[in-house]
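The structure under discussion is supplied below as structure tokens; questions concerning it will follow.
The other protein chains are all here in position, but one chain of the complex has been omitted.
To keep things simple, chains are lettered A and B as they appear, and every chain counts its residues starting from 1.
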Amino acid sequence: MARAVTQKRKIINTAAAWAVGLLIFFPILWTILTSFKTEATAVADPPVFLAFDWTLANYHDVLERSNYARFLWNSIFIAGGSTILGLIVGIPAAWSMAFVPSNKTKDILLWMLSTKMLPAVGVLYPIYLIFIKLGLLDSRTGLIIVLMLMNLPIIVWMLYTYFKEIPGEILEAGRMDGAGLKDEILFILTPMAVPGIASTMLLNFILAWNEAFWTLNLTAAKAAPLTAFIASYSSPEGLFFAKLSAASTMAIAPILILGWFSQKQLVSGLTFGAVK
Amino acid sequence: MGRITLEKVTKSFGEVNVIPPLDLEINDGEFVVFVGPSGCGKSTLLRLIAGLEDVTSGAISIDGTDATGLAPAQRGLAMVFQSYALYPHMSVRKNIAFPMKMAKIPEDEQKRRIDAAAKALNLTDYLDRRPGQLSGGQRQRVAIGRAIVREPQAFLFDEPLSNLDAALRVGMRLEIMELHERLATTMIYVTHDQVEAMTMADKIVVLRAGHIEQVGSPLDLYHSPRNEFVAGFIGSPKMNLIKGEAAQSHNAATIGVRPEHIAVSTTEGLWQGTISVSEHLGSDTFLHVHEHGLGDEPLTVRVGGEIPVKHGDRIWMTPDQERMHRFDKNGLRM
Partner (left out) sequence: MATQHSRSAARMMLAPAVILLLGWMLVPLIMTLLFSFKRYLPLRGGDLGWTGFDNYVRFVTSSAFWPSVQATLVIVLGTLLITVVFGVLLGILLNQPMWGQGVVRILVIAPFFVMPTVTALVWKNMFMDPVNGLFAHLWKFFGAAPVEWISDASLFSIVLIVSWQWLPFATLILLTAIQSLDGEQLEASEMDGAPVLKRFYYIILPHLGRAITIVILIETIFLLSIFAEIFVTTGGAFGSRTLTYLIFQRVLESQNVGLGSAGGVYAIILANIVAIFLMRIVGKNLDA
């Protein structure tokens, strides 16, 4: 709508939108602020907003006491590993369905989507049992495999959507120009698909990082990632708001930053291309 | 050398038979145009020759050697696509170099050919740009450049001008024809535009529903179309096809008269009608005339130069008997 909007209306819009935006963001902001307070200031009545003695003591405490680094490393390892493994399996599958579709392609895509809808709790015990049998319980390898399988449908779908947008004629031109399958993937497809692959990677890293059913139920001490680390604060002793905030801030900060980069892909990724 | 022979070639997609058994001979150095309405199988035929589709049965040979099972790249053909299909992540130079890189041609030879092609196609100043920064006409030239440097046996063009605006289209048409004169390489060109076919081709192949309706030089098709379809498809404006009494008086099911073969008079003639629309172009005047004895379709008449008539005027028309086409009830030329 190419029409001049009155200055007054724009001011009202801006004020309303910022108010709502800040309200929604407030819990995160409050968590970040609290992480810099002492435990006493964190529970002060009335609450202190900004005028307190900023301290890094909580970060220090959390890092020292709970072996934070191991949880962090587990999170990175599990989320990263499952994403990379998912891409290794997903890229060829999406490529083949996007560029050499058959009359079964649509059914395969929908079937893959349907596996994503299987409620995890329905297969909890079998997976649990298989994990015990294979010695995968509380291992990072086990979680990598489960999270990879869980997110594989989304990976394939997102990549499929991106690959679909690469015109087939360009790949045919490559074939006319003498590019074999290897050259085609190396010189033509991959460079053109890099943005799509990158955003698929990003979104799936986030989803795996935040996954909190399998990571809580299939780990104990060794392979537990940050989700489980935070959950351990659910039955605390003494004052812990500031430390909880520091731990939470560390757990969500990297993903918030990544998430802001992936917000455009979020819509088509999570709706399986149904909304663009 | 670029002699291409198709023998009893067929193509089916599942149950649907797109190309029935088809034979075609394309001679070395010829400019052949496949023309027909959309869905006639002309692009499929081109892609079969390119090797981008497998033939269902039959054989394709290039220069006497069987190429039916060869991969596209091994056939020694180059193709210019409708969408140009340039690699968006490569510069113009890299786009043009790509087929040579795949063929492992030495770097200095690559450079020589790129420079020559760029000079011939006016692309020298654009070699380091990306396709996204070029105009439609420039992209088209890059696509042609990429085809030239391979020094192929034959060029394949798939509706290459359909994405250009009208003015550019005429210019590019001339450039492609000059290219053909210069290289004297076989070119196969697919279009739905019969004007392109008429102006560019040595030999036109008119296709409908996978069938070859007629093969011949542009003027062959113009003067003696083999059937009603070719008669109606070739020539602009379209030939008037008249059924009924007027046709029976010539012992035919249908008679065809081209708009330029009808003489107009305000006083006397064979048919009389009322002008519904008159288009004055200066060089020509096109009249759309209703004559109820000749059916509901208006007759199109082309008059050279300017004549002072307008909507609602009654005029007389006389077809040139010498240049009248007669067709039997199966639509075949008599």
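The definition used in the following text is that contacts are C-beta pairs under 8 Å (C-beta built on N, C-alpha and C of every residue); 3 or more make two chains touch, one makes a residue touch a chain.
These numbers come from a predicted model, not from an experiment.
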Notebook entry, point to check: Which is it among A:F52, A:F77 or A:F213 that touches the chain not included here?
Noted result: A:F213
Item checked: Contacting the left-out chain in the complete assembly, out of B:G51, B:G210 or B:G256 -> B:G51
Notebook entry, point to check: Among A:L50, A:A69 or A:L181, which residue is in touch with the absent chain?
Noted result: A:L181
Next item on the list: Against the chain that's been left off, what residues of chain A make contact? List them.
Entry: 1-2, 5, 9-10, 13-14, 16-18, 20-22, 24-25, 27-28, 30-31, 34, 42-43, 45-47, 89-90, 92-93, 95-97, 99-102, 106, 108-110, 112-115, 117-130, 149, 152-153, 156, 168, 181, 206, 209-210, 212-213, 216-217, 226-228, 230-231, 233-234, 240-241, 244-245, 248, 251-252, 255-256, 258-260, 263, 266-267, 270-276
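Please note the rule applied: only the chains that are shown with their structure count from here on.
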Check: Where on chain B does chain A make contact in their complex?
Finding: 14, 50, 52, 71-73, 77-79, 81-83, 85-90, 98-99, 102-103, 146, 150
Next item on the list: Provide the residue numbers of chain A that touch chain B in the complex, in ascending order.
Entry: 103, 167, 169-170, 172-180, 183, 187-188, 191-192
